[in-house]
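Only one protein chain is missing from this complex, and each of the others stays in its spot.
First chain written, first letter: the chains are A, B, C, D and E, and each begins at residue 1.
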Amino acid sequence: MQEFAVILVSSILINNYVLVQFLGLCPFMGVSKKLESAIGMSAATTFVLTLTAMASYIVNELVLMPLGLIYLRTIAFILVIAAVVQFTKMFIEKTSPLLYRVLGVFLPLITTNCAVLGVALQNASKDLNFMQSSLYGFGAGAGFSLVLILFSAMRERLAAADIPQPFEGAAIAMITAGLMSLAFMGFSGLV
Amino acid sequence: MAFKQISSPHGHNPQSTSWVMQLVLLSTLPGFIALSYQFGWGTFINLIIAVMTSLVAEAAMLALRNRPIAFYLKDYSAAVTAVLLALALPPLASWWVVVVGSLFAIVVAKQLYGGIGHNPFNPAMVGYVVLLISFPIEMTTWVTPISLLPEGVQHPGLWESLSIVFAGNTPIDGITGATPLDVFKHSSGLVVDQIYHDEALFNQASFAGVGWEWVNVGFLIGGIILLKTRIFTWHAPLAMLGTLALMSILFWDSGSSASPGSPVMHLFSGASMMGAFFILTDPVSSAVSNRGRFIYGSLIGLLVYVIRAWGNYPDAVAFAVLLGNFAAPFIDNYTLPRTYGHTARRKATDKGEDE
Amino acid sequence: MSDTTAREVTENGLWHNNPALVQLLGLCPLLAVSSTMANALGLGLATMMVLIGSNTIVSLIRNHVNDAVRLPVFVIIIATFVTCAELLMKAYTYDLYQILGIFVPLIVTNCAILGRAEAFASKNNVSLAALDGFMMGMGFLLVLVALGAIRELLGQGTLFLDMHLLFGPIAANWLIQPFGPNYSFLIIVLPPGAFLVTGLLIALKNIIDNVLRTRADESRDKPIKGAKRVRTTGHIS
Amino acid sequence: MIDTIAQHPMLAALIALVSLGVIFGGLLGFAAEKFKVHGDPIVEQIDNLLPQTQCGQCGFPGCRPYAQSIADGDAINKCPPGGQNTINAIANLLDVPAPALDEEHGEEEEIKTIAYIREDECIGCTKCIQACPVDAILGAAKLMHTVIVSECTGCDLCVEPCPVDCIDMLPVVQGIVQWHWPTPPATIDLIATSKMSSQEDAA
Amino acid sequence: MIIKSIRSNSIALALFALITAMVLSSVDNLTRDKIDYAERLAAQRALLEIVPPERHNNDLLLDTQPVPEAFWPILGLNKGGNIHIARYNGESIAAIIPSVTADGYSGDIAMIVGVNSEGTIAGVRVVQHKETPGLGDKIDLKKNDWILAFNGKSLSNTTPSGWTVKKDGGQFDQFTGATITPRAVINQIVATLDYFNQDNDRLFNQPPTKDTISTGQVEK
Partner (left out) sequence: MSRTWETPGGVHPPENKLQSMTQSIGHLPIPGTLVIPLHQHIGSPETVDVTIGQTVLKGQKLTTAIHSDNLPVHASTSGTVIAIDDHPVAHPSGLNALCVTIASDGKDQWIERTGIADFRRCGPLDLLQIITDAGIAGMGGAGFPAAIKLSPSNDKTVDTLIINATECEPYITADDAAMRGKTQDLIQGIEVVCHILNGPKRVVIGIEDNKPQAIKALRSYVQESSIKIVPFPTKYPSGGEKQLIYILTGREVPSGGLPIDLGMVCLNIGTLIAIKRAIVDGEPLISRITTVTGEACGVNRNYEVLIGTPISHLLTHNEFDENNCSRLIMGGPMMGFSLTSTDVPVVKTTNCILAPSHSEIPVDTPAQACIRCGLCAEACPVSLLPQQLFWYAQAKDQERLEAHNLFDCIECGACSYVCPSNIPLVQHYRSSKGEIRKANIDKIDADNARQRFEFRKLRLEQADKQRQAKREARRLVTEQARAASSTSQPGSSAADIIAAAQQRAITKKASPDQQKAKLERALLAAQSRLQEAEKRLIEATINGSTKQQTICSASVESARQKVDQAQHRLRELTD
């Protein structure tokens, strides 16, 4: 139990995927202008991350390792991710058209979110068991969601700020992310 | 004669922003006096350097941004930022430490966002954290409080202090040491009673840790003045102190070696009181509604405790405040008050006219 | 798209549509491996190679894949190049590979690469596509190296640190320390610094653009207002 | 079995990747058929933001075609009647930066104008009726024509076809009912103007 | 319709996968040996710094002994670890012992301590730590050569009171503003030496796990 808590705290706060590990930055910058879309993106990404962590664990343990094909990890995982994303899309569309309308547009973007491949690769190199892998996947997603949602609320606020012209848009968003990352350094050493 | 077209209301109460800021400046006096008494001239020198740097930086940025300089300098906000940063820095820190901190605070954290009122993060705390991370040695070298100085040793006088700060002369041995929170953090394996017994920082204290208890009392007095003059409401500070106290009670476990310290120590050590009454209350970067500020304060209190108890940093107010700032706009979206005539509170993301 | 010229491709890649500063794609490696110039150069080169390769192949096969499998095929192509790059780096610059870590395989998900395959290579001929790959890669590389240089200099007070990882022993004494050996400003090296410096670079580009634009505006003729109007109601008899 | 495959790395790689390819390709094929995209709701949303003046200044025969073109990647700053507000709204919808209005397409007007036919000069040629995209002109052949004020979008398409030039575009009267408080001027403008006026005083 | 689409897409993708697989497996074939070599070189590097190639002629990587479970607590190991033995012509000359301390400023500090057969330190390297950059991270050889001060020290040639930082009256420097990290490292080195004294007979008298003399270490 404690181990799980440690994994979660570590992947959400201390080694936050976005602010500390620099993974998933493109959607972080791209889909954070509106709170609503950030929430949608977060939900979709967390779901895909968790599922990918599980699926890539299986592929890695059952196919790549026994066959000595570790060098094919990258390509195998990216295929797995694409499949998971596709599957998620179908699944959601089938089960909840409402949810699909909210999340649908975000799903294709997730394929090229490096957080997803990052989780798969990191898990594979860390030699974890299935439960741990899934938890890392979920934690990564939760951490991504946390900062994405807070960041988008902040960017909405910045929309009316009197920002010097050259800094408007991407530049100030970067600087804001920098200050957020500064704040997140406070979590170092927690576990 | 044609008269001007002016929207109501006509007339205004006499409070102005610069008046508010001046009041905040005045209210830091008790804390400043306590700091100076306990740690010597260093704080005063920090203050002068920080204020000068901040004002120059502010003026320069305003000039670059083509804004009326005098109009904005008159609001005293740069001075408040500078003073609060200076009070948080270790006395006798090198001049360039103070300068870098002030520059970061004013230029990056404040003016790049559009100046007063627009910054989402607390400028003083941004300056502080940048320094803490970049120059850990300079930032963890604290002066020993007056009552713990060895026999015959005194804090350096003004000139000597100046030479330490500007010429980089190292302070005489024995006048620097760890802070109570620092000591506590690193006495792992000892039960609390033993720490209290062994460490001069604790066994000579009136309560909490030597020197720091009175600094905190100073800021508490200043804070109460501000509360009474209705510069801010009680929500954020009390929520923070309350949560901090609550957490330290919950994990006090009668002072075993794993205990992160007593409520009294947490409330009256480090930057607790200054944080609660001067930093959290920075209106610009905090949540907006009273409910929001309550949540914001509680969140910061919680984070302060978590980082102090289990994280890397002995004091965590600066980090916790930045994290709180980060969450504030989100909190704002979900803590609108219930408006007259509505049955429920609304969320900022609600669409249309009602419900 | 077919009327794009080589010159436009070049300008877009290096400046107007720079993947890092304008499109804000490929940010993860940009921020993660820009703590020293050597790292930046290593990853930048690898990325550029992959971009050129994938753009070329995608352009070659662009007329032979149908829509449903278009994306997966592109991804497979990119992943193949990345894996090759990974294996080669491991074999020849192992230490650098260790430092860059996960970001080498993550070139696959560098959105800039798939983005170029989709937006450009799949619509243009091979030579243009390859040029685009080169220029986009170059644009990315230049920004990455600039960022690396700034962060290394401001953060650790060095330049050309660890270059031997890339260029072998001859580069071992390239190291410069303009501020003396004891200088350090940690925040720039740490994650926050990556964001801050990138933000400043973007702002710098905006400032330069503004200057260029005002100059161009001054020299250009005023547009004829309303020149592009059409009649929505057809011709009038 | 696995052992034998593992013995031949080349074979293993082939089998692994090909089978992944087959499975995945199948999945995609399934998805592609099953979930064909129907219609493009974004066009609808963009069209909803356009002012529907139907003036053609954007270079398209009406607002909807322009909406379609935006959805296909055209610039969003070509609609002068919508002005900056519309550009901002579309930028917000599409999550792209908002450019300034492209002046080649025309200028944003401060006050809406609508067509007014000087009825005593009108010869009843019906050309304006044909020109009006929203049927805002009434009248029969050889009879005097008149503009329905509430329907006129102010596109001014009727002005040019009129052979006797009897159509004027007149600003809509801003009465007490339409009036609302203007946004207060920004502080720097205030200070700048007061500075200027004090300089003038001094001079 | 669906079946047809599935089939055609599967075939297309399979075709690509086929080409890819061929390309990749041949690249793998070409680079495999070089990569193996590079990996071993890297794994060996720290070991070789402690016991340089001229002092031994076995394969340090392969000649290992597990730490007996009884000693895990002393060495701060949670999951055990392997001790590398350096031999010159079959004779054990040094042991390289993994050791972890949890008393650092933040998180564990993992190091390897090389001890010569006579009990002096051959060298210490910190392999993993999370100490504050600019403060506690000077234990890393990349930042500071403080760690070299232990070379040649042993429990016998240095008094117990000397085995601590200067601030506490010992022989070793502390870092300005950070005493906790060096203290922790020093204490753990002492613990490791303690362990070595208790276990060295067994360590040095075991035969090599494999006949590694013939393999020799990987040459630079």
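What we mean here is this: a residue touches a chain if its C-beta (ideal position, glycine included) is under 8 Å from a C-beta of that chain, and two chains touch if they have at least 3 such contacts.
What you see is a predicted model; the values in this text were computed from it and never measured.
From the set B:31, B:90, B:115 or B:209, the residue in touch with the chain omitted from the display is B:115, counting the whole complex.
Counting over the whole complex, chain A has residues 157, 159-160, 162 touching the chain that is not drawn.
Listed for chain D, the residues touching the missing chain in the whole complex are 47, 50-54, 62-64, 85, 88, 133-136, 138, 143, 146, 148-151, 153, 174-176, 179-184, 187, 190-191, 194. Within chain B, the residues in touch with the undisplayed chain are 1-13, 15-17, 19-20, 71, 75, 77, 114-118, 230-233, 283-284, 286, 288-290, 293, 332, 336-343, 346-354.
Note that only the chains that are shown with their structure count from here on.
Across the assembly, the chain pair joined by the most C-beta contact pairs is A-C. Distance from chain B peaks, on a Cα-centroid basis, for D. Mean C-alpha position of chain B lies 41 Å from that of chain C. Averaged C-alpha coordinates give centres for chain B and chain E that are 44 Å from one another. For chain B, residues that reach two or more other chains under the stated contact definition are 108, 130, 133-136, 312. Of all residues in chain C, those touching 2 or more other chains are 68-69, 72, 76, 79-80, 83, 87, 184, 186-187, 190, 192, 196, listed in ascending order.
Arrangement of the chains shown, judged by which pairs touch: all-to-all, with no pair of chains left without contact. Listed in rising order, the residues of chain D touching chain A in the complex are 2, 5-6, 9, 12-13, 16-17, 20-21, 23-24, 27-28, 31, 34-35, 92, 95, 97. Chain contact summary for the complex, chain C toward chain B: residues 184-187, 190, 192, 196. For chain E in complex with chain D, the residues that touch the partner chain are 1-2, 5-18, 20-22, 24-26, 28-29.
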